[in-house]
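The other protein chains are all here in position, but one chain of the complex has been omitted.
Lettered A, B and C in written order, each chain numbered from 1.
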Amino acid sequence: MKAMQARVRKLLEENKIDGFIGLKMEHGHPAPFMFSRENLGEMETLVVGDVRYPLNKALLKVSGQYPDLTFGVMVRGCDERGITELLKWNQLHRDRVIPVGVACSSELAQLCECYKPYPSDWVVGEKTEGIAKSKRLQKIEGMNQKERLSYWLNQFNKCIKCYGCRDVCPMCFCEVCSLEDRNFILTGKLPPENPTFHLSRAVHMVGRCIDCGLCEEACPSNIPVRTLYKKINEIVKEYFDYRTGESSEGKSPLNLLGEVTLELSDVNK
Amino acid sequence: MELGRHLNVKILSYSEVLEVEGEPGRYRVRVKEHSRFIDPLKCTGCGECPRVCPVELPSEYQGGLAKRKATYIPYAQSIPNVYAIEKAERPPCTMACPAGVNVQGYVALTSQGRYQDALEVIKRDLPFPGILGRICPHPCEGVCNRELVDEPVAICGIKRYVADRVKSGNGDTKTTVAERRPERVAVVGSGPAGLACAYYLALRGYGVTVFEALPVVGGMLSVAIPEYRLPRDILADEVKAVTDLGVEIRVNTPIGGDLTLDGLFEEGYKSVFLAMGAHGNLPLNIRGEGAKEVVSGVKFLRDFNLGRKMEIGQKVVVVGGGNVAIDGARSALRLGAKEVSILYRRSRQEMPASDEEIEAAISEGVTITYLAAPIEVLVEEEGKVRGLRCIRMRLGPLDASGRSRPVPIEGSEFYVGADMVVVAIGQVPEAGFLESSGVKVTKAGTVDVDLLTLATSRQGVFAGGDAQTGPWIAIGAVEAGKRGAESIDRYLRGEDLRQGRQLREKAKQWDLSGIPLGQETSPRQHMQHLSVARRKAGFEEVELGFSEKQALEEAKRCLNCGICCECLMCVAACKAQAIDHKREDTISEFEVGAVIVSPGFEEYDPTPLYELGYGRLPNVVTSTEFERILSASGPFEGHLRRPSDGKAPRRVAWIQCVGSRDPANGCGFCSSVCCMFAIKEAEIAREHSEQPLDSTIFFMDMRTYGKDFDRYYEQAKTVHGVRFVRSKVYGIEELDGTGELSVRFTTEDGKTRREPFDLVVLSAGLHPPKEGRELAEKLGIELDQYGFCKSREFMAVDTSRDGVFSCGAFNGPKDIPETVMQSSGAAARASALLASARHTLTRKKEYPPEKDVAGEEPRIGVFVCKCGINIAGVVNVPDVTEYAKALPNVVFTDNNLYTCSQDTQEIIKQKILEHRLNRVVVASCSPRTHEPLFRETLKEGGLNQYLFEMANIRDQCSWVHAQDPTGATEKAKDLVRMAVAKARLIEPLKRMAVDLTPSALVIGGGMAGMASALNLADQGFEVSLVEKSERLGGIANRIHRTINGGDVQAYLHQQIDRITNHPKIRVHLGSRVVDSSGYVGNFVTRLNVGNGTEEEIRHGVTILAIGGQEFKPEEYYYGKDERVLTGLELEEGLALHPERYANCDNVVMIQCVGSRNEEHPWCSRVCCAKSVKNALRLKELNPEMNIYILYRDMRTYGLMEDFFNEAREKGIVFLRFDPEDSPVVTKVRGHGKDLLQVEIKDALLGERFAIDTDLLQLATAVLPPEDNKVLSQFYKVPINQDGFFLEAHMKLRPVDFATEGVYLCGLCHNPKSIEESISQANAAASRASTILSKEKLETEGAIAYIDKDLCVGCRGCLDVCPYTAISYVDEKAKCEVNEVLCKGCGGCAATCSSGSIALRGFRFDQIYAQIEKAFETM
Amino acid sequence: MDRVALSTKSDKVGAVMVVGGGIAGIQASLDLAESGYFVYVVERAPGIGGVMAQLDKTFPTHDCAM
Partner (left out) sequence: MAKEAQSVPGFEPKIIAFLCNWCSYGGADLAGVSRLQYPANTRTIRVMCTATISPHHILKAFQKGADGVLVAGCHIGDCHYIKGNYMTIKRVAVLKELLRFTGFQEERLYLDWISSAEGVRFAEVIRNFTQKVKEMGPSHLRTTY
């Protein structure tokens, strides 16, 4: 914790950043807070802890309003991937963001089944090995087609279309969301037309989802959407050898023409 | 497809040029458009007429491997989509038939088993098919062309079969009788002429009464022709056909007695037709003729046929040679005569009776004595005949009837015993009574008439048949009856009798040229006959007619000589009434400023090369035929089958240079493309073949010289496993009819071998088209010795006549990219010539002001098409129309016979006004072919053309669900509902106009750059020409002569002069491009013009012509020994100081140095020609010089092959080496000086040997230009893996880039010769002028647009656009679509997950609507 | 319909006749028609397309020839 506070204080004092988005202990549990030179005094209330918040989402809003200020932000492994993607998707500017890394604890890593639970460099926490193959995916891939169908339809039909998963997702930065297009998803009907609703969002996640898991945590009906997006990332890796958020070059495979590497036989297998 | 609809193009198809005269800029042209017998404006291409057409012939399009009909279009979707009926002159059989019966018509219909239709065709000209089918001596078979193949077609037998077959099925053709007319006509005589006349008059509505002297109807048919040849029921039946029309026949009422001609007129008949026939019998005029037993032939047969009692002698002699004589003899037999013989004074050939009758008589026991005539009837005392004294005859000179006159031979008398004599030497009409009633009669006793109208000397009286012609065949009489009826009809209507009528000319058999070769022969069918025994017993019919199988077989033997047989079935089938068999050819005359000749080529017909077996062996095919076999629209629908037995071949061989590189057969040139299409066919065949295919190509040189061609060849060898055998093929034999072939060939090592194959493809060469010579004369242009169009030096597209340009294979064999380049080049030359007249004749259509429908409630009009029966035959169109009424926002529905026809367009426009429609939906055929037509109509109706939607209920519904009408109707309703759903959401789209800078920037001042700059300037456009170096000319500065001897330096200086002082061209020497931006029509380029200053140029188009580089090798001591030169250096040396090289003893040239290897895996194309050129130049200097050219493949393609031959004739030695052991050059001490020794393993002889050479020329590669990368960045144009620029489409857009407005030409595209560079440069100029010649650039209608408020600038769409039409705008942090560049592929719209991009015309909500409505009811 | 426009500007006729409706004729006609000239295409067969229409695929890219 101390190391983090020292780093942030140093960044602020050296005017490298104009503000730092981190977690502040408030009434006994951490909450997102903008540390700045004006409230340096409260630095010791800055905490890390295992609780995760969509700090990138806040960063997007803030840097949108103050485009010429530079902000620091606490980033875990997934958040850093988020930053890399947001730069590629031109939602942030490279020289306006200074990430400060935190390595996730092994429990958190297990919980997230994250394949890289640590940023490129970090101030707090030690490196724990990522999980190669998510057990949740294996569980579902273990089922036969009928079981999978009933499992997912039951899950999807719990949805109350609160758009919570979209609102919390740092990578959903669209001005207006096509899932609210009356012609596409009928309004005034619960549960929303499935699987169209959820699968459409899943397709949007190609080249976007950084597997931070906030969507699933935000979902009031506990729909395993994270598993869905993990599968998306697996598909994209398998077909196009592209890992979202890993490198700062290269665009998501569905956003460039590129060369044709697939044959019809791969698709219609 | 585009051409068919272009406003400024008029297509005259099925036409030929008649005449062109005038001078460049103003020619008067006459063109003849052959009649299609179909009105192009009415024909909708629906395809009904070929379905009913009975005439099948080999389809040229399918290379003869499949059939097409007489009415056809070349291929399914050909433009113009109008059918054509192919007609030759009328076939001899139809012309020979006196009654003009359409023989080919009914034979063709019979061959298809359509007997009802066949009968209808016959009855148009002959009401009595049953009768004539039996007794007609069928003159038609006499001139039938089939006789030239094997035997004539048994036409008469077929006609009889048709008559019997339809009668037995008690069907008959429906005859429509015109409405009743008051006048009544009298017909004298109920023979074939009288009955026919009555029949046709009745058809025309006249009341007819026939007066028959005898007690029976039918004249000669019933009283002369015996029952065993013409059964009475048949006769009665066909007479009934006449009486059914209300004709009254009065028997036993002869005219001439109490009833006279005048009496008839008094009784009220308005006209009389005399058809009494010729029942009078000619007497012998010899002594003793009066005896009781001497009977006239006609009377004998009449009594016999009427069943009158008559006693018959035991030994009967019949005198005469006609049908009456034969029938008399055979009837006598049947009446019990023991011995019957015939005396005829001429020989067999002259006998008028038909052969079948003579044969039948002989087979029934009648003996015939030729060249004999009776001179006295010998009578016993009580007057009973006991014999004849006769005399032998010999044939003398021809008499009036064209037959030789019989002359008695003195002293040759002889005696014949007989107790009865029948005299049948000819009949004569009993027309005595006519004299008195004012009807002139000829000396021969026949009625005298006007031969054309059959009018007699008395007004209102006509005559025909035997009464007028004397004894002749029944079919002649029928025709006379028909002609008489026509005359009487005209007479009674008071019309002129002669107008528009002419007599039929004599028909003659065609010569062999008209008959398709290779017809398999098949024997003529013969009818079964009654056994001789049974014949004698009674009067049963002897000839029993054809069985159905026989009739079909026989009808199929018809060669369809007239091609279209005018059976008129198509006229009935055509709902659009577009067919008119009388349409004439039309001649159109117009003026043009220039002429471009592009008649293409003709594939060499390898039949003369007997040993290759083409034409003999079915499994030897030409490459075009194989192309059809491979094609999905081909005869085997793309499955690899061989013609002989349809088996899938396992081993296929290709034989190259068939009809090319063959000076002996007058085709010494190389056809340039066969190597490439052989490899392609080999690869495609492997794809199409179910099991692994072994494909082998037998070749001499593998000439794959074009762009990416060599890589294609290497891949074929390595990846696709195509086997290449360098050899000379001598012959192909077939193994005893199994269809298996064996190819005999000799390889380089001299060994001759045979290999078995299932199928052999001959890569036939490209020869000038047959009509090429004739066309050249008409256009006044010269051809070369092979018949290709002669080009001018350096300007391949110019012909010998100014103002006339040529392009494509006509001026020399070439592939499609080359052809397209030349064709654009020719357009450029023509455009330059006529620049001052640009836009003078182009049509600018004015449209009514466009109604603003924004905000209006959708008011949709739905037009459902029947398309004749094409849709209506399967889909219940009224049902669909009714259904459409109920759909939301539909305010008007209608269904039409042909929605695409001209008049329906007017209806649509009318309905738009009447019902204030603001959306139109048409349910008919495919929008691919008809959407532009309907959009045009909307524009003319004042509606935005995009407020239109189509439902394809024909090609994708009725045509493909023919057996499921309910399913098809259901689908049609769904498709209409979907179309209406989308129509409700359509908005008008505007095509925005963007102004443009009408000037061009050409980068690169070499030969190509200069050529395109000059052409554009000549077309009147401003041109800026940028050259990096200090002088123009580029690599051409180092070239002196072309291979055909053209003086390059002279031409170069002439071009440079024209450039420097051309008012429209600004030259920037020593300048480079430093930056460029903008897009088509609005480029801005910054130039560094040397000495640090920069200049900005605004231009509409850019042409890249930055040339190439000569490869400087390291090996072979190049640069280390002045005796080693590159091709260019040697050429410069030979031109500037030839003496240096005159006294060389040995010269060696090594080909492919730096080409066709890993580093530069392409063929540099020009080095073979350059080496041959230099070698020939050296031989000129010193004929004794030994010159060796070491090559891998000699690629002197096209007309350059002649120079390759010349080089060999002049003793230049060509040694082939394989790339693995290419030549080795070493320096060796010898004779006191450094010798340059070239060691080589010659692939032909197989051993290695060395040559000490005084001069070594390396044919070095042509490399891409060094600053291709830089320019590719500036103009966003791609480079291929070899470093040359990558054009938009290798074949169809070889000088365009994908990014519009940027073009390329010259070496930077691919190595090529100077002429080819100049052609490509002109092509680039032409393509550029299509942009510069427009005042404004119009954007496409359906393009993408980005909603500013929704876009978050994530640039996810940027790299999805193939045309880089989307750009990111920094200050607004949003993306924007460049409307000019966007082509409307929709890729960006589908990528943007927030849906802020939409493709106009295909918005997401429109597609969702279609999806939703697709299944609403089901 | 074939008006003979006596163009004032020049004595030249702003039209071209293309003899032959194969790929060569078609490309030349399209270029000219797009550049402001009227084009008469005279084709011997009932439909345009020439030999290329008979081809299944074209080398070297195996594009379809239609």
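Quick notes on this structure:
Definition applied: contacts are C-beta pairs under 8 Å (C-beta built on N, C-alpha and C of every residue); 3 or more make two chains touch, one makes a residue touch a chain.
Small disclaimer: the values here were computed from a predicted structure and weren't measured.
Of the candidate positions A:31, A:69 or A:235, contact with the hidden chain is made by A:235.
The residue from B:362, B:1298 or B:1350 that touches the chain not shown here is B:1298. Residues of chain B that touch the chain left out of the display are 47, 76-77, 631-633, 637-638, 926-929, 952, 954-957, 959-964, 967-968, 970-971, 974-975, 978, 1288, 1298, 1342, 1360, 1362-1363, 1383-1387, 1389-1391, 1399, 1402, 1404, 1407-1408, 1410-1412, 1414-1415, 1418. If you put the missing chain back, the residues of chain A touching it would be 140-141, 143, 145-154, 157, 178, 184, 193, 195-196, 199-200, 202-203, 206, 228, 231-232, 235-236, 238-240, 253-254, 257-260, 262, 264, 266-268.
As a working rule, only the chains that are shown with their structure count from here on.
Mean C-alpha position of chain B lies 18 Å from that of chain C. Look at where the CA atoms of chain A average out and do the same for chain B: the two points lie 67 Å apart. Averaged Cα coordinates give chain A a centre that lies 59 Å from the centre of chain C. Contact residues of chain A toward chain B in the complex are 89-91, 173-178, 181, 183-184, 203-204, 251-252, 254-257. Across the complex, chain B meets chain C through its residues 2-4, 6-17, 20, 25-27, 29, 31, 36, 61, 63, 72-75, 77-84, 588-601, 603, 624, 627-628, 630-632, 634, 638, 676-677, 679-680, 683-684, 706, 708-709, 711-712, 771, 775, 779, 807-810, 815-816, 819-820, 822-824, 826-828, 830-831, 833-834, 836-843, 1019, 1289-1292, 1326-1327, 1329-1330, 1333. Across the interface of their complex, chain A is touched by residues 1349-1357, 1359-1360, 1362, 1368, 1373, 1387, 1391, 1393-1396, 1404-1405, 1408-1409 of chain B.
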